[in-house]
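Working notes, structure below.
With one protein chain held back, the other chains of the complex are shown just where they sit.
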Amino acid sequence: MVIRSAAQSLLVVVGAFVSGAVVLLLTGHNPLLVYLELIERTLLRRSGIEESLVAMSPVLLAAIAAWIASRVGMWNIGIDGQIVAGAVAAGAIAPHLGAWPVWLMWLACAVAGVIAGALWALIPAMLRVRRGVNEIVTTIMMTYVAYSSASWLIKGALKDDEMVAPATRIVDVARRLPELPSTRIHIGVLVAVVACLTVWILSRWTAIGMLSRVAGEAPRAAHRIGVPVDRYVVTAFVASGGVAALAGVNEVIAVRGSVQADWRPPYGLAAFGVLFLARRQVAGLIPAALLLGMLEYGATVLPRSTGVAPNFFPLLEGLILVFLAIVNWRRIVPRGRSLARSEGAT
Amino acid sequence: MKLIRLFRSGLIVGVLLSTAWMPWFAMDDVSAKTEVDKVAIVTPASRSNQGWDQQGVDTLVAIGKDRDIEVEVVENAGNDPITPVLRDLADDDVDLVFCHASGYQSECPEFAQSEGVPVVVIENPDAVLDGLVADIETQAQKVAYLAGVMAAAETKTGKVAIVVSGEPPTWNYMTAGFAQGVHDTNPDVELIYSVIGEAAYDDSPNAKRVTETVIAAGADIVFGMGDGASFGMIQAIREHNAESEDEQAVRFIDVIGDKSDSEAGEFLMTSVLFDYTGAYTTMIDDLEAGTFGSVYTMNLENEGVRLLEPPIEIDPATMEQVEKARQGILDGTITVPTISDAEELETFLDDLAGDQE
Partner (left out) sequence: MNVIETLLASAMLAAAPLMLAAIGEAIGQRSGQLNLGVEGVMLLGAFTGFVVVEAGGTVSAGLVAAMIIGMVVGAGFGLATTLLSANQIVLGLGVALAGEGATGYLFRERFGLSQPLLDAGMSRPLHHFAGIPVVGPALFDQRWFVYLAWALVVGIGAWMRYGRPGLILRAAGESPFATEAAGVDVQRVRVIAAIVGQGLVGLGGGALSLVEVGFFTPGMTVGIGFIAIAIAMVGQQRPLRIAGLAIVFGLLRGSGTAIQLTNVDVQTEFLELLPYAGVLVLVVLMGRQVRLPRALGLAYDRESRNA
């Protein structure tokens, strides 16, 4: 079972890479060289492995967020907006907590960020549950509202006066999340992995974890047996937003130390790639996220060594999504969404 | 259970991988050099914008050729964290990195301190660190003043527009200088100031829209600061000129680069050119001499900034006025405001407009 799913995912990735190779050929590059360079730089170099792991962290968190939402049959397309919300919240309070012990500051930032992300997801969730508004549209709009609001705040109230490009006041390197000794892997990466494990445990061994699946796949049946579907949906969506926000918090307390006004996190769509590459199994999220983390890192260094324009990598990710969509997922998409049931039931 | 098996195998693989890392721990070493063989420049957009990114890259490449130094160019690095790129360059034994964007203001100094590779940042004098971080400042306001003189002398409608794609200090210095130049030359000329967006350096469609609006408001000379967005401004002017009489033609004053060979050449009055040659050369020299770690300011006096020779016909009387102004600045009879903060700028512009009443 696991082997077959893994094989199918592998096939998808291969398919995407082959299509990408065609594009490379058409523009005069040697795909073999490019791909070998990609593998060499991301897997066969110590710095590459480290950077790929670091790049994996936000993608993994975003994927977990997408997974939680999909568990109850919802599509959280607004992950990037929630990430920004989390980052802004953390970036807003971090500079004021200079006197606090470091770990407390981190905790505070995390809490603030999660709340911000959760709130950001709450609006589309409530709109969906109360007024039946499709969450796809609302989450996308919320993302753009997040971008503009973030710019407005960062350029205004939160601006670091000593910096030229508008950004929140920077968190000193000494106060950021520590790295694993002798590596560049910051603890945020571990946090992401731990989050993944936590979600796995919750989904298998708690009532809400298991029932949420029923709520997602057969909402009417669930309702009939007394599961508070709406409440589960909102809770899950809000949790999804909170988890996504952690990626933003990491940006502030680990990666860059601040949020810049024009930051547009590119993780929202990749999250779905990871989600479906992993066949919506929590265990598969980590390796799939690592793959996409490698691609993200590759996009920063390959243009210089191969001359390939950086846009090639989003193209590759998009192709992965396309191939994922095409491979028959009838068993993966919650059955509640297929027509047969909804036509038959009243 | 299958998952337990999966976890077990995962654990084994993980342990194996981590042991494979051990020998590599020892391989990290950064050797210090004083001879500069290889430099790099990181830019947010690409050379194709014929402005900011191009000036930096082309200048460095030219210097590299001259002094037999290898130059690594990383374009289109965008606004995402560039630390991976910087580390990659460090792995490749680069001796000096030019971080050519204000958006890299925090990452580059941090990188320099943690990896020991010297960097050059822009507009960040506080980050300067002996031997590790140097800074380039651009004080273009005096040359912008001259551009303002030219604009005020040449405008037929009495309205001159300033269109910017953001309000970083580099743009603000020029806006203030230009405005003062216009005002001193002809206080009756009306200045229209418009910001496209908060960091709209590549937002051409909006730049086009904004420019169309200022043209509609009557401006016949546009002083545009935009990087990639400048093309939107240029396109707006092109379209307007194609559909109007010659006397109603709008002209453009550019910044940083030299677009005379492009479609803009037909209506390009001049440009406030940024020439990085002096700055970059000094930086490299400093590094080789061991005195790296200072602030280099590009301005009128050292010709780091200068006016481009007008590609189109300009009234000789105007050019004389410009020259006179230039002398005035050099000998101190003319003072040009030095304003880098956006709020101060707004106040300054309001005051100037108030003067007109």
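Per-chain residue numbering starts at 1, and chain names A and B are given in the order in which the chains are listed.
Rule of thumb we're sticking to: a contact is a pair of C-beta atoms (placed from the backbone, for glycine too) under 8 Å apart; a residue touches a chain by one contact, two chains touch by 3 or more.
Everything numeric here is computed off the predicted structure, so don't read it as measured data.
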{"item": "Candidates B:Val36, B:Ile221, B:Ile234 or B:Val255 - the one touching the absent chain", "value": "B:Ile234"}
{"item": "Selected residue (touches chain absent from view) among B:Lys142, B:His183, B:Lys208 or B:Arg306", "value": "B:Lys208"}
{"item": "Among A:Leu127, A:Ile208, A:Ala221 or A:Ala283, residue touching the chain not depicted", "value": "A:Leu127"}
{"item": "Candidate in contact with the missing chain, chosen from A:Ser52, A:Gln82 or A:Thr138", "value": "A:Thr138"}
{"item": "For chain A, the residues touching the chain missing from this view", "value": "23, 27-28, 75, 77, 127, 131-134, 136-138, 140-142, 144-145, 148-149, 151-152, 155-156, 269, 272, 276, 309, 311-326, 328-330, 332-333, 337-344"}
{"item": "Contacts of chain B with the absent chain, listed as residue ranges", "value": "46-50, 76, 192-198, 202-206, 208-210, 212-214, 216-217, 228, 231-232, 234-235, 238-239, 242-243, 262-263"}
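The rule we apply is simple: only the chains that are shown with their structure count from here on.
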{"item": "Residues of chain A touching chain B in the complex", "value": "1-2, 41, 45-47, 49, 51, 54-55, 151, 155, 162-167, 170, 173, 182, 184, 255-258, 260-264, 266, 283, 297, 300-301, 303-304, 309-310"}
{"item": "Chain A-facing residues of chain B, complex", "value": "2-3, 6-7, 21, 24-25, 27, 72-85, 87-88, 91, 101-103, 105-107, 110, 113-114, 122-124, 126, 168-169, 198-199"}
